[in-house]
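A single protein chain has been omitted; all remaining protein chains appear in their positions.
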Amino acid sequence: MMKHETPLLDQLESGPWPSFVSDLKAEAEKRAKNEENIEFQIPSDVVEDLLGVLELSFKDGTTHWKHGGIVGVFGYGGGVIGRYCDQPNAFPGVAHFHTMRVAQPGGKFYTTKYLKDLCDLWDLRGSGITNMHGSTGDIIFLGTTTPQLEEVFFELTHRMGQDLGGSGSNLRTPADCIGQARCEYACYDTQALCYDLTMEYQDELHRPAFPYKFKFKFDGCPNGCVASIARADMSFIGTWKDDIKIDQEAVAAYVGGEFPSNAGAHAGRDWGAFDIQKEVVDLCPTNCMKYEGGKLEINNRECVRCMHCINVMPRALKIGDDKGLSILVGAKAPILDGAQMGSLLVPFIKCEEPYDEIKEVIEKVWDWWMEEGKNRERLGELIKRQGFQKLLEMTEIDPDPRMVSEPRSNPYIFWKEEEVEGGWDRDINEFRKHHLR
Amino acid sequence: MMKHETPLLDQLESGPWPSFVSDLKAEAEKRAKNEENIEFQIPSDVVEDLLGVLELSFKDGTTHWKHGGIVGVFGYGGGVIGRYCDQPNAFPGVAHFHTMRVAQPGGKFYTTKYLKDLCDLWDLRGSGITNMHGSTGDIIFLGTTTPQLEEVFFELTHRMGQDLGGSGSNLRTPADCIGQARCEYACYDTQALCYDLTMEYQDELHRPAFPYKFKFKFDGCPNGCVASIARADMSFIGTWKDDIKIDQEAVAAYVGGEFPSNAGAHAGRDWGAFDIQKEVVDLCPTNCMKYEGGKLEINNRECVRCMHCINVMPRALKIGDDKGLSILVGAKAPILDGAQMGSLLVPFIKCEEPYDEIKEVIEKVWDWWMEEGKNRERLGELIKRQGFQKLLEMTEIDPDPRMVSEPRSNPYIFWKEEEVEGGWDRDINEFRKHHLR
Amino acid sequence: MAFISSGYDPKEPMKNRITDIGPKKFDEFYPPVIAKNKGKWLYHEILEPGILVHVAEGGDEVYTVRCGGARIMTTSLIREICEIAEKHCDGYLRFTTRNNIEFMVDDKSKVDALKKDLAGRKFAGGSFKFPIGGTGAGITNIVHTQGWIHCHTPATDASGTVKATMDEVFSDFQNMRLPAPLRISMACCLNMCGAVHCSDIAILGYHRKPPMLDHEYLDKLCEIPLAIAACPTGAIKPTKVDLPSGETVKSVAVNNERCMFCGNCYTMCPSLPLADKDGDGIVLMAGGKVSNRISEPKFSKVVVAFLPNEVPRWPQMTDTIKKMIEAYAADAKKYERLGEWAERIGWERFFEKCELPFTHHLIDDFRDPAYYTWRQSTQFKF
Partner (left out) sequence: MAFISSGYDPKEPMKNRITDIGPKKFDEFYPPVIAKNKGKWLYHEILEPGILVHVAEGGDEVYTVRCGGARIMTTSLIREICEIAEKHCDGYLRFTTRNNIEFMVDDKSKVDALKKDLAGRKFAGGSFKFPIGGTGAGITNIVHTQGWIHCHTPATDASGTVKATMDEVFSDFQNMRLPAPLRISMACCLNMCGAVHCSDIAILGYHRKPPMLDHEYLDKLCEIPLAIAACPTGAIKPTKVDLPSGETVKSVAVNNERCMFCGNCYTMCPSLPLADKDGDGIVLMAGGKVSNRISEPKFSKVVVAFLPNEVPRWPQMTDTIKKMIEAYAADAKKYERLGEWAERIGWERFFEKCELPFTHHLIDDFRDPAYYTWRQSTQFKF
């Protein structure tokens, strides 16, 4: 018997999709029974009260969580989101309900050993509820009390060798796509770079020296499976400089229908026989392909590496050998000035340990942003405010037409005094000699 | 022998393109000789001094005209641009050098009688120099003295039945493309509408009641030969609603090479035989055409009336019968916020005398702009500042997806209180009962 | 219950303190077949919805079975996942960037048992625990945010709207009949803690009432200049208010006409709550994408300005989403993402084909860039 009636939530138990309500209700019951006799360090009715307060929100159409409180672990500027219920008397189990962000491993591979250790810890010291995973990528421990924050942190670091992730005005937990671990399209080792930068910048991750949050995300190729271009202040997206490798026999196999187009991704409908002209050549955004006499040709100089042809025929076409990545900067959600996607700053950079060249770009960007960024100003907003030209100046990167989709259409150029012959100091009286009033 | 040496300008006499320097020099000589014994009402060396001051500008790289003075004809807010030389002692002939804008006739058709009358007047009372025509479209009388302004105006109105055009914060002289007078693409009679509105709004043309300038331009079809979409606060662009008429025999004649593609516009190079698939069907922006079995088909519902196919095969394809025009608003040059092109306000409106429906739109737009426009704020800027939605509200035009190229990507909707159930007045104490601090 | 110390001593927080150790290193967690073949994958194939094979240079293969899941997850469920991974996958598993669970085996023969095991597990309420799917040209898991489960600014619930939606589109999670992948995202306020700004379809919680002013506490709980600076439209001004008690306090005044309900002021100041049963609800956006495939990444566009929070299953919202999906499925070309389709046919046709009303709210009026969304052309369809 549940502590609170949840008639509305109960309606979310039916239907095929995994029901979080069912999961939570089972957990609530389990905790009530406590067959394993765990010495719960936070109220054992935490899950029941969570269901209760959620039901209340469903009923009255508003949240019942107070504005975040400032709690955390000693010496870290992030990793914990404080949260208190605005109906603590009705739902004492969630009166405190802070989350802890546990930094996820690259590619989100796990051993069951590791996960079970996390579960043990969280059953004891938290709500037993998680998010697998948060939108930034962290493992989210959802709900514990203030006294448990340091305890959880201590156990994480001492027993599991595991750190917290980012929050606040920090570098946030970097995230990557699965990349070379299991993807033939990966142009660099996303996990290696992600890990290296994460470790290099632990200080930035835990101790705010930034005007606001900052995110790194790592996509192995332009398909963008970790959506870095939409959600990272700095996106590292794999690409290559040389030619797409073509296996003409495999092309023939696609044309002949032996291999399924797009690796079978469209198998749920009969789209008719594969038509290489219509499905590949004609859809290439730069029209740089030709299929003639059973041979596929690519004018690689005109290819923009959109991945389409490779995606359609992964057994026939392979990314090039001269691999590296592009760096885009400034993506963010809409607050304050509207959303931004990442803007291309470095068209191509090699991705080789110890990644010094990449770090140089990062650090120059940060130096500028730390110097000039206003409180709560994301990098993208700073770039908008001070201009992309300023970004180039501060990062000492040469301007390149690749950085723009088109040149400016207004002639409002802020010339600098040193660029203009004779400077700006002029004598009005001298001028007036030749130009009467 | 010229009054001033003009070694720099003289270099602009060579070359094939008509030399304005040669023209001016000849005029200067003619005036000096004055074989017809004209009683020039302004200095007879006006042309020589114009050449002189221009040479000086070429030499020192700056203009020698002062900031415009406020001169004009009685009761009109525009039609005259005051201009004084900043070196009046060196160039007394152009010490005063005001321009008068003479409203051009629709389509810029002329009889020689009319032009010669203008010449007689301008030889007597002005510099004998004109612009045929100004960028807005006026006949420009370039250079006369203050006392001659009223004289010229009097002669224009009394002897020639001709009025001045616009300048200042007025309705500017409306301009049109040649349209039905000599163009098979015209979807409405540009000259008739242009003239009707010009006469209807004489008051707005001559007596400023506006925050700033306002321009009408009339294009007979989407080809845009008077560039209205780029240069008019209100652009009237012909279009049609029904089907493009196809003459299949003529199509065959194009395919067979009997008729030159695009009416011969590309005859200067051998582009190879006409290829209807490549040159027409494949270039249609909406891919709504098909050429099969010697028959051209258009899915007119998907046609966006871009004119391409009609331009390529004018003898085979004709605009539809259900003709009218689109109204776009807000085009302007870059000052202050950047250039704007016209934005579509009325997708389709019939163009029939007495044009009441059209005038209703115009007047509602003006009412709003006169009410809300700031000093020197063009319509386009007001629309940007107060929003397109506001424009719709004030013109009582229903929103239509055709008005946008895409819906907004930010959710920053300024809901109005009356649109939101329960309004905005809420009691914080009541709220706090359910949501503790 | 007795307090159990981890070993942490609050009096000496720095004693034995370990910090800055970062996440676990990725390669500790690679299944052997991944560790061995990393960087050597040749190609992949989707064998059936939810089941992928990747083939490596040397001939090694890895079979992946992808399962959906609510990303809010109890330890019990995680333990069950672990049990499955131990039974079939030598104790390894992973999660995708959209919160699906991936079980990998290194031999085709192991796939069937795994599939069966997964498909058979259900919650007490009847829903699947581990539905297999989410690959290829179908609908995968919805990335989402906290909603009423944990956050202080939501205008709707996250887990609830997502469950309601996934139930409706479930067949497309297990099928690949769409022209291209269709990615749905959800964010419960416009902070948009999930890339809903670039999704094929986005569910967004949005407020529609300006903040209430808790004058009595405002100056005590907030830094007034920060609240003022937070407002993107400059709608907030400092003021003084006489309380019923007679006391005069410093507070702020909001120009309601200039408020666009973004909630940024509330983020900075708890005395400016916006939430309201009638005011809050759903905005639907469509046509965004992230990949660079064929066309460049695109922002999602607002296509429905407001739908009420019809708990617990948001039927108008799910109906509208369904309508868009069906119109898209019927009309788009192979490989064409939803936004590419809308752009090809024209947004005027999008509204027609999806049977959605076009209201004035959908016309951009936010700052200078709004202009670029209006139509500066005579090209349009009747």
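The chains carry the letters A, B and C, assigned in the order they are written, with residues numbered from 1 in each.
Note that in this section a residue touches a chain if its C-beta (ideal position, glycine included) is under 8 Å from a C-beta of that chain, and two chains touch if they have at least 3 such contacts.
All figures in this text were calculated on a predicted structure; none of them were measured in a lab.
Novice: Among the chains included here, which ones are touched by the excluded chain in the whole complex?
Specialist: Taken over the complete structure, the missing chain's partners among displayed chains are A, B, C.
Novice: In the whole complex, not just what's shown, which of B:Gln87, B:Thr144 or B:Thr173 touches the removed chain?
Specialist: Once the missing chain is taken into account, the touching residue is B:Thr173.
Novice: With the missing chain put back, which residues of chain A would touch it? List them for me.
Specialist: 222, 229, 237, 239, 241, 285-286, 301-306, 326, 328, 337-338, 340-344, 347-348, 384, 387-390, 392-393, 399-415, 417, 419-422, 424, 426, 428, 431-432, 435, 437
Novice: Which residue numbers on chain C touch the omitted chain?
Specialist: So the residues of chain C touching the missing chain come out as 292, 296-297, 367-369, 371-372, 376-379.
Here is the rule we use: only the chains that are shown with their structure count from here on.
Novice: Quick one: report the Å distance separating chain A from chain C, using the average Cα coordinate of each chain.
Specialist: 12
Novice: Calculate how many whole Å lie between the centre of chain A and the centre of chain B, each centre taken as the average of the chain's C-alpha atoms.
Specialist: A distance of 49 Å separates the two centres.
Novice: So which bits of chain C are touching at least two other chains?
Specialist: 190, 197, 232, 262, 270, 275-276, 278, 299, 366
Novice: Going by the contact rule already set, what residues in chain B reach two or more other chains?
Specialist: If we look for residues of chain B contacting two or more partner chains, we find 338, 409-412, 435, 437.
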